[in-house]
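Down below is the structure, laid out as structure tokens.
As you look at this complex, bear in mind that one protein chain is not there, while each of the others sits in place.
Here the chain labels run A, B and C in written order, and each chain numbers its own residues starting at 1.
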Amino acid sequence: MDYASYLQLSRILSAQAPESARRGTPAHDEMLFIIIHQSYELWFKQIIHEIGLIDGIFGEDSVDEADLGRAVHAAERIVRIQRHLVAQIDILETMTPMDFLEFRNMLVPASGFQSEQFRIIEARLGLSRARRLSFDGHTFDTRLPEDARTRVKAEEEKRTVLAALDAWLSRTPFVEMGGFTFREAYGAALDAMLKGDIAMIAAHPQLSAQEKQVQTAALEKSRAILDALIDDARYAAIRAQGGFVMSRRALQAALFIFLYRDEPALQLPFRLLHAFMDLDEQMALWRLRHALMVSRMIGSKVGTGGSSGAQYLRATADEHRVFNDLFALTTFLIPRSAMPKLPDDVRRAMRYRFEA
Amino acid sequence: MDYASYLQLSRILSAQAPESARRGTPAHDEMLFIIIHQSYELWFKQIIHEIGLIDGIFGEDSVDEADLGRAVHAAERIVRIQRHLVAQIDILETMTPMDFLEFRNMLVPASGFQSEQFRIIEARLGLSRARRLSFDGHTFDTRLPEDARTRVKAEEEKRTVLAALDAWLSRTPFVEMGGFTFREAYGAALDAMLKGDIAMIAAHPQLSAQEKQVQTAALEKSRAILDALIDDARYAAIRAQGGFVMSRRALQAALFIFLYRDEPALQLPFRLLHAFMDLDEQMALWRLRHALMVSRMIGSKVGTGGSSGAQYLRATADEHRVFNDLFALTTFLIPRSAMPKLPDDVRRAMRYRFEA
Amino acid sequence: MDYASYLQLSRILSAQAPESARRGTPAHDEMLFIIIHQSYELWFKQIIHEIGLIDGIFGEDSVDEADLGRAVHAAERIVRIQRHLVAQIDILETMTPMDFLEFRNMLVPASGFQSEQFRIIEARLGLSRARRLSFDGHTFDTRLPEDARTRVKAEEEKRTVLAALDAWLSRTPFVEMGGFTFREAYGAALDAMLKGDIAMIAAHPQLSAQEKQVQTAALEKSRAILDALIDDARYAAIRAQGGFVMSRRALQAALFIFLYRDEPALQLPFRLLHAFMDLDEQMALWRLRHALMVSRMIGSKVGTGGSSGAQYLRATADEHRVFNDLFALTTFLIPRSAMPKLPDDVRRAMRYRFEA
Partner (left out) sequence: MDYASYLQLSRILSAQAPESARRGTPAHDEMLFIIIHQSYELWFKQIIHEIGLIDGIFGEDSVDEADLGRAVHAAERIVRIQRHLVAQIDILETMTPMDFLEFRNMLVPASGFQSEQFRIIEARLGLSRARRLSFDGHTFDTRLPEDARTRVKAEEEKRTVLAALDAWLSRTPFVEMGGFTFREAYGAALDAMLKGDIAMIAAHPQLSAQEKQVQTAALEKSRAILDALIDDARYAAIRAQGGFVMSRRALQAALFIFLYRDEPALQLPFRLLHAFMDLDEQMALWRLRHALMVSRMIGSKVGTGGSSGAQYLRATADEHRVFNDLFALTTFLIPRSAMPKLPDDVRRAMRYRFEA
């Protein structure tokens, strides 16, 4: 057992073959270009490894609560890695457009859009083929080699993290327990709060009449959506229009968790939802930083992959969100002061005694 | 001389008065909300201080080359501060929407859009009133109190960093020296390269005929724009349509600096341009991170300032760019191999002897 | 309600009075020096605010398990802030020694060692006066003005976070429940593992005989210390020699939590311990970065406070650790495979049913 052999460094460190050198016109910065992308791919593999752990825990029809902590830890680790990957762009930006110009045309038609692992991460998390933006009129995997495309397709067949989360949330017992029905208790409390918000807009000194109308309408719409959260048929309708991706029961449970997160039994579920939202945000941030970098590096030029990549990346930052529904729930939060008190039996069910 | 009195800590540390406490319903996280914004404002003051240094050096009709290094250092320090301000959002994100909900309505109609210093930074750098996106149909400063608005207007009257940079670049001697005329030498070299790019597109295996057409047209357009860089009348026309903000002579000099940055006399000018591009990018990044945070914190709700802030912030990240013209130049770069050789007298003029 | 008045910006932004300007020899970088220290003090106030929350939750003789999550969140927020404060040193390092030289002598005898809030943070966490390194033969607060010293002393009287944690851990029920006695079950498992470690050392191809002796002795000593963990009298003896700061019962519970952290009832306690360790490490990192910066800024010169600060800061990074005992426990961890199985009744006591 030896450091270099354990890490297989002979393979890792001999896998950099700058094209510019091969062509007899070595460009110093191509090494950086190769190494940073290899580093990204290594970390993509680690992210897939962590997704595998989460999937293993949530794959079953029931989740052992003693495994939940490890799932949260894995999700939080992914976020830590993502922060690092976003920051790593700082290094690539030490390569100026002039330096990139020395070898960029040699890479045609290779492109970052050909990263199989990145596609797999998106697919495993739950970014469905249907919801992807098409790119230059192609589907997202057109640029992948045949075998890679097959592997990605295979990954797409698997149950996604989003689906596993949905199924698990839908089994939350506390939202309907004994005589307690969360949606009724909550519906009343929410009506009160929405009234407050509408009043706030009406009284707002700096809003034009039209703006007030717009925003009041927005709130009414929220209310309508919430009703849908309670009525299966109407929810299905909205969902059919792409209004929601997750199931009604799952979103209702997520809302319950956000509101009563301090209850011991909800702490880990809350952290899990929080981690998935961080993950989604870091993914968007990665796309945005990436877009800024690309537009800086190649201006309005065509990308090596033939892509007008920057605009596309900017668009995906908005559209390729997996856990968007969780962000949407923010609209339905109500202040602790306004929250319905939970019946004792429900609260008891969510506690244990840490202290003697 | 004592630490606390030197830093006037009695004032600094007594300036946090949570509204929620004043109203008898203390919300723990309001302290974080206040302190992080105060921290931002402190750093905004530092940025304005650095802009002042740059302005002082560039304000004159001529720049003492012995001051240039300090101007570059100030610009690079601003970028370092900006990176820090963007990262600081991580701390604010430890406040959940539920926690913000405890006091957000109490802040109406206060809003981050009322930051006078931020407006001053934008104005001093060179973001003109005309180019600002209107917000809820108001001009950008509607929300500022009268006196603040007056102060911002006064700052807007001053010569901007962008204008000072433009004037200084326009005085660059090397672009026309002895018999040498940069635009002629460059024009020829560029024609050759554009031919290459067009060929690359034509031969591209993964581009549709239509995409090829689009991108070839884009390059032709670039060429047209470049011609404009040479012809005052046509440049003026494009500029009138908002195509460029900087002057023809300034952009020509900037291009020269990007291409020949290795020449000793161009090293500092190159670093200065580079720092201004970093600054512009960090500003955009700040707006994007800020937008992500806002949409996460308040969902589709109306902001305390009555703003649908997230979308606006996203839009300004694209539109409120001060040094955009410098990014646009990327399109006109050519590989070192293709660059016209400079006449000896021009090169000599850009050198000194560091070694005996 | 207006942004500037809410944040009291008129006070915050008028509190920078560079001494160099007052003396008629303005030094540009003194503004940075003032603002970065004011920013640090703002964040120190926030950290004290979070410590207050933790103290409020743990101050009682019993901790409501529904509050534990908020305590963990506060501790994790402190760590997030600390990371930010450490990174902020990057900005100060844009000030070169030459630039500092322009005004440093004007600050004598002011010194960062006079930060009252930093002393309070150390004191409230649990860094006792007795364990502090003396500095230039003074106690740590000699340099503080009289009134500040009095306030710090008052804070020192309060129950520390470390003490509150100790008391709470000592009440952990699971370590002795029904027939189960953790220390017995664990003692047996540990003996097995230590045998393994000793064998590993003996068989180690790259250890000199002497080194093997040293390290084997170290392990034997660990074993002895562990015995002490079980025997009150012997534990008291070691503790008297400064071997441990926390109580035997508390450390035993902490060890139990580290080992069985996956149990739902132990998840939050584990996160709390983890956060306190992060906090301790970030504090050490702050001192180390600070020391590097100081030695770079003033070389071997005397600090403005008359301190040879760098070496002292380096030393405190090792000695001023509050939660050292938790790090020490690492030695006593054993692989999951070797861990004693918990009786069903104990495991049941640490669970709830999240799913129906």
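Structural remarks
We adopt the following convention: a residue touches a chain if its C-beta (ideal position, glycine included) is under 8 Å from a C-beta of that chain, and two chains touch if they have at least 3 such contacts.
Computed from a predicted structure; not experimentally measured.
Screening C:Ser5, C:Thr25, C:Ser62 or C:Gln213 for touch with the missing chain picks out C:Thr25.
Residue-wise, the contact with the chain that is not shown comes from C:Ile201, picked out of C:Ala21, C:Ile201 or C:Ile238. Panel shows subunit A; residues 1-4, 6-9, 11-17, 19, 28, 31-32, 34-35, 37-39, 41-43, 45-46, 49, 53, 73, 76-77, 80-81, 84, 87-88, 90-91, 94, 106-112, 114-117, 145, 148 of it touch the chain omitted from the view. In the full complex, subunit B touches the omitted chain through residues 62-63, 65-70, 168, 171-173, 261-265, 267-270, 349-356.
In the full complex, subunit C touches the omitted chain through residues 25, 93, 96-98, 101-102, 105, 108-109, 136-137, 142-143, 196-197, 200-201, 204-208, 211, 215, 218, 222, 258-259, 261, 274, 277-278, 281, 284-285, 288-289, 292, 295-302, 305-306, 308, 327-331, 333-337.
The rule is short, and it goes like this: only the chains that are shown with their structure count from here on.
Comparing the CA-atom centres of all chains against that of subunit C, the greatest distance is found for B.
Distance between subunit B and subunit C, defined via averaged C-alpha coordinates, is recorded as 40 Å.
For this pair, subunit A with subunit C, the centres built from the Cα atoms lie 33 Å apart. The set of subunit B residues touching two or more other chains comprises 108-109.
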